[in-house]
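Rather than the whole complex, this shows some of its chains in their spots.
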Amino acid sequence: MRRTVFPHKLLPWLLLAPQLAITLIFFYWPAAQAFRQSMLREDAFGLKTTFVGLANFRKVLADPAYLNALQVTVLFSALVAFFAMGIALFLAVQAEKVIRGKGFYRTLMIWPYAVAPAVAGMLWLFMFNPSFGTLAWPLRQMGVNWNPLLNSTHAMILVVAAAVWKQISYNFLFFVAGLQAIPRSLIEAAAIDGASRRHAFWTIVFPLLTPTTFFLLVVNTVYALFDTFGIIHAVTGGGPGKATETLVYKVYNDGFVNLIMGDSAAQSVILMVIVILLTAFQFRYIERRVHYG
Amino acid sequence: MAEASPFAARGAGRLVAHFWMILGVIVVAFPVYYVFIASTHTTQTILRPPLPLLPGPEAVRNYQDAFSGGISKIGGVSLWRLLANTTIVAMGIALGKIAISMASAYAIVFFRFPLRMACFWLIFITLMLPVEVRIQPTYKVMVDLGLIDTYPGLILPLIASATATLLFRQFFMTIPDELLEAARVDGAGPWRFFKDILWPLSLTNVAAIFVIQFIYGWTQYLWPLLVTNSNEMNTIVIALKKMISFADADTPWNLVMVTSVLAILPPILVVVLMQRWFVKGLVETEK
Amino acid sequence: MAAITLKDIRKSYAGNEVIHGISIDIPDGEFVVIVGPSGCGKSTLLRMVAGLEEITSGTLEIGGRVVNDLEPRQRDIAMVFQNYALYPHMSVRENMAYGLKISKLPKPEIEARVARAADMLELQPYLDRKPRALSGGQRQRVAMGRALVRDPAALLLDEPLSNLDAKLRVQMRLEIKDMHLRTGQTTLYVTHDQVEAMTLADRLIVMNKGIAEQIATPLEVYERPASEFVAGFIGSPAMNILTVECRDGGALLPGGHPLALAGLPAAGQVRLGLRPEDLHPAQPGADTIPVELRSVEHLGADAFGYGTIAGSEMPLVLRLPGSTRAQRGERIDLRPDPAQIHLFDPADGRRMTARTQK
Amino acid sequence: KTDISWWHAMSGANAEVVAKIAADFNASQSDYEVKPVFKGTYPETLNAGIAAFRAGQAPDIIQVFDVGTGVMMGAQGAIKPVAEVLKEGGYSFDKSQYLAGIVGYYSTPAGEMLSFPYNSSSPVLYYNKDIFQKAGLNPDQPPKTWAETWAAARKIKESGAATCGYTSTWLTWIHTENFAAWNNVSWATNENGLAGTPELKIDSPLFVKHFQELADLAKEGVFVYGGRTSEAKQNFTSGECGILTESSGGLGDIVKSGINYGIGQLPYDETAASAPQNTTPGGASLWVMAGKSDEVYKGVAAFFNYLSQTPVQQYLHEQSGYLPVTIAAYEATKASGFYEKNPAREVPILQMSGKAPTENSKGVRAPNLPQLRDIQNEEYEKMLSGQQDAATALKNAATRGNAAIKDAVGG
């Protein structure tokens, strides 16, 4: 909580107005539509519409495939968030340790982010196709029976790796910025207190980095839940079987490909609720541990 | 003067750090390298994997071809037009996002007003729904507002994300009270404080957000595809996607790769140019 | 320029009151110094005047206007912060010029003022550095400079000199005094330094736990401290305060030693305050206190002796000339100056008798 | 001038073809201007069309992939039948001038053609002649039946001529839908859905036998699974696999890859009574959206009429590898000697129009074909990774698929 604030009452509303307006028009309005649609059963073109109440929800929740997607999502998101943040943090710290070449490393680290997902999907296919992938080949040479097309575990590893790869750059950038904001004297104080670098990292740097970490946690959760759908779409298409079908992929697939509008809308409403709860949880319980200097 | 980071390691530790960074960079940047490599081979070589790991002999020819006709027009639109469109969209998204999210984060952190927390939540929930799952109603809004085939149509819906707001909120909360107090005593109102104190101190974060959002805007695919009906409004990624067809024999993969390299270059340029802001931002200061 | 009036100002943090109602009228141009132990609320009080802290209750007037609800910048004040609060991204020059730039002073005027302040503060060589590349004292001088360049109605300073070296501190202190005489700005000044407090203040506010124990001129505070707390707090080394049993014409000291001393009540317990400099070495007698020296600190011009009243554990501090050769373990007899004794009520610590005027 | 918007999903060289045809049409007359717009992949294009329709901004013409056909047919009121458009535009529409297999697929049970077949394909067999040689197989004689194919594939693997004997794209389209048509077995009731709500029959014995053979081959490592759509083509062009079944549209890649390939008909099952029957088309067709002005419809009719013209069809066919839709175009191509130079190009046409389609071979239709294919793919993948046998896989696919159909028709 801030000790001092500006006393204006109208100004903050003016400042908020653009964001609120855009949010209302492009988020709340469509979300309300999705909510409406989740109570309907209709064909793709909206020509025949029947109100079915909560039937879509009942159907979705009773579908074992939905439960499966939920499990896949939890596993997938946890893995992606953990590795994407862990690796990025590790590399950000390494980057701060070096004295020369920092800028060089930083520039290269952001590259993957510059690759359009449309191109990235193509690349991952080229690289990891079990038969001809440039990187699958050495795997096979090493005796790994690499087959993400049929082996669920391999498929999961592959999509997690691809999703993590896309996100490392992002996290890396913010961790670097976060590390730079930590007052030098505190690290020095820890060094004096006898803390080894590792210890100082976990007891001082990491806690002081929590605003960044928390921000990234929220962003990465959202990323893993939503934005990775393009990768899954391109790399495994949810397969083999339903091994990599996440909730969002299912929303997309049911709505976008299979054109089952009601189900898809019901799923996105459920998804919204889940994510709102999750975020509320993150802000309520995790942000308590965040230290804002 | 950029002085050594307090994290700087001594002796062997520094070498180990270099080792990890090099490894990280190799892993992370490899696919991009891969595109570059592919852009220097013939289509045949590209299609007969595994692709060699070193640049091939066709580099000069591919790039020449690309510029002397191959990709100077994609789908009837000149490459420059595509790049210009993409730049406008990416800049619009990046700058728009920074502007509106800084403003809202500023309101939330540095003011107290009724419904403050409600607004906070109202904005944060928007983190939760990507374009893909709300495409139809959003499209309808675009039509109703007459934004189809316009730059605002390409830009506006994509700046409605809360991530940047969240980031700025987090950052603003770490600004010491004393700075605000000193500025207020110095006679700074909200605008001056923002412009003179907060903005310079946020540069690192602004730079990070800018890079991220610029690239985000640059690589958008689904949304531009939906709201543009005229080829003249296409972005480079749509054009690129149009060139790529796995099922199609005549996809000139070598030129696709050249185009990909060209499509990746501007964002990388942005990263390189923004680089100095990362260094400049907070390194010299002790908040 | 403006008078400042505080009427029963209070401050609570989350229901926890830390300032318990302070009232004072500060006429235009007065230099008021606030002293008190760490955590007593000095900074909080100053910050309320500055408009940085909301006033929980009470009224604050600056220049006759009630300003409780005005912004700091509407109050026409300048302030020096205890922890500098320099803008980390601005050079020293920019830090100092910032307030002036905001008030839209012409460029040359700004430059002139900054140059003048930099001169006074010996900051010229650092004008283009960022705060980070400055030493602690240099930073504090920049913070001072930031306030000095402006010409506010009231100047608020929170321990502005605490990180300066002795020489610079003296110099700065004189500068501040001088500047005050020149500009006549109403000034509120928080300090821990006795010398600053005594020499700068037109009036002192001695605070204790959120209460103003005494508001008076420095000499009055020194010579007639309103309470045992003030007596103990002002003066260095602190006043010795003993509980004594009065009897006719004298008192029974701790350790059972009788002392003949005028000016005491006829009977009952009182707290007797004796400043170290009012205890003069003398031949042993009925009117002297026998003291066993435990240690002697040499400060150059003076020395402090730390001892106990013979036969007791009651500590007593003495002030000795710098040239003293007194040694640990020696016994000295001291005669209190009967004109310079202070009596406090053992029940509430308030002053009991008027101290005889010199 | 009346603008006619045409949303399509053609990328790569096919996009160029689209552009050229539109430009040529625009140049050929002065009343209408066709404006092609790339809208992404097939599903993306369809969704864009749907969103636009719902917002009252539908394009005039939209290209919809084969599996979306059912959806479009269900959307009476959203579309205007092509036959009607042509007729109102003053063009006589003579069904008999079109290839029967293709037209049948895009028509109502009553025979009214609903969409214009722009790009149609058919699955064929590709084989690597060098590998055949090495394995001691006759490089001029592609296997005709599945049994022969399996034998050849095994031989390739055993002889070490290649690490993989056989691979295939689109297990759903080739091994399920076309397998049914080609072997004249039922894919589903109600004429495979063309005549009404279908009920899947893909768990019938012939399917089970066929898929069990595939599963066994997969276990032996003779069959390599490449993915749900056309990914497996790469396994063939890279020289890893000796035999591939894939769309005729895939030919170009194979030519480009420079391998020494041969083409054969899609294999059939010799135990099936009337095999080979005929194959059914893949690819996509052009749909006309409802609610446009007469002017627009006139233009669309003119454009479709233009598209049907022999030189245009011929150009389309020769450039893209998709099939010509008019008999005249086919004949003209044949007459030009194109097939003598490119014998492989004729195979899919012969396959498709060799025999009059039966109720098992007019094509398949379901309101939710994409979903059915998803379900099948999931079950097939489980089968191929050894988690279940073919009978179970097909049983599951049928049961789940039927439930989904029931859902889709609003049961």
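Labels for the chains are A, B, C and D, by order of writing; each one numbers its residues from 1.
As a convention for this text, contacts are C-beta pairs under 8 Å (C-beta built on N, C-alpha and C of every residue); 3 or more make two chains touch, one makes a residue touch a chain.
No experiment lies behind these values; they were computed from the predicted model shown.
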* **Complete complex composition as a label formula, though a single copy of each is shown** => A x1, B x1, C x2, D x1
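One rule holds in what follows: only the chains that are shown with their structure count from here on.
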* State the pair with the higher C-beta contact count; candidates are A-B and B-D. => A-B
* Could you tell me the distance, in whole angstrom, between the mean C-alpha positions of subunit B and subunit D? => 39
* **Averaged-CA centre spacing for the pair subunit C and subunit B, given as whole angstrom** => 57
* **Where subunit D touches two or more other chains, by residue** => 44, 47, 50, 54, 231, 234, 238
* **Where subunit A touches two or more other chains, by residue** => 3-4, 6, 129, 132, 256
* Structure fact -> Per the touch rule, the subunit A residues reaching subunit D in their complex are 41, 43-47, 50, 59, 125, 129, 131-132, 149-152, 237-242, 253-254, 256-260
* **Parts of subunit C lying in touch with subunit B, wherever the complex brings them together** => 47, 50-52, 71-73, 77-79, 81, 83-90, 98-99, 102-103, 130-133, 146, 150
* Could you pull out which subunit B residues touch subunit D in their complex? => 43-44, 47-49, 75-76, 135-136, 139-140, 142-144, 148, 221-222, 225-226, 228-231, 234, 238, 241-251
